[in-house]
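Sharing a structure with you now.
All protein chains but one are shown in place.
For subunit A:
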Amino acid sequence: MTSKRAAKGEYIETDTGNKVSRRSQIIGTTNIILGGKTVIQAEVIIRGDLLRAHQNSAEKQGSPVAVAIGRYCFFSKGCELRPPGKVYKGWFSHYPLKIADHVFIGPSSVIEAALIGSHVSIGANCTIGKFAIIKDYVKVLDGTVVPPNMVVPSFSIVAGRPGRVVGEIAEGEVEGMDLREVYRGIGNG
């Protein structure tokens, strides 16, 4: 936040290899799971505080999970992760947001999905609506608004407002969706 702090380096590296920007806002850290080797850039907001309203089995399982993130994910500057919420049987509650491995989220995008599968790339300035389910190997182009509750099957390219499937991922594009190289390129250097 201050220039004095930034001098230490932009990123804090955790034991599991996560690179977390000092200028990110992670709220409710005890309810967030990070799988490791994930990059969280400046001004990223992760809302771990948006928990399920009435946890029936919370006491048995320990601390509840609001946001679960896998390995090699990349959250670009200014994106926001919010667990989705809705009224169910007369009660408003949030539900967990799950993100698998090798997921790229572009700058300033807002994610309120229920599930984002592995090898998913979401462009800049996108909105992923509440309870959307995005399966593995999907590209969401810049500026897309994925409507609430939408299911995006694997190997889809999604664009538009509202978002719709506009194309398919080719067989040869699969390797390019691996984010290990991107992870290595990020550091305090």
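Assume a contact is a pair of C-beta atoms (placed from the backbone, for glycine too) under 8 Å apart; a residue touches a chain by one contact, two chains touch by 3 or more; residues count from 1.
FYI, contacts and distances are computed from a predicted model.
UniProt records the chain missing from this view under the protein name "Dynactin subunit 4", selected from "DNA primase", "Vacuolar fusion protein MON1 homolog", "Dynactin subunit 4" or "N(6)-L-threonylcarbamoyladenine synthase". From the options A:K19, A:K98 or A:K130, the residue with contact to the chain not on display is A:K130. For subunit A, the residues touching the chain absent from view are 89-91, 129-130, 135-137, 145, 147-156, 162, 164-165, 170-176.
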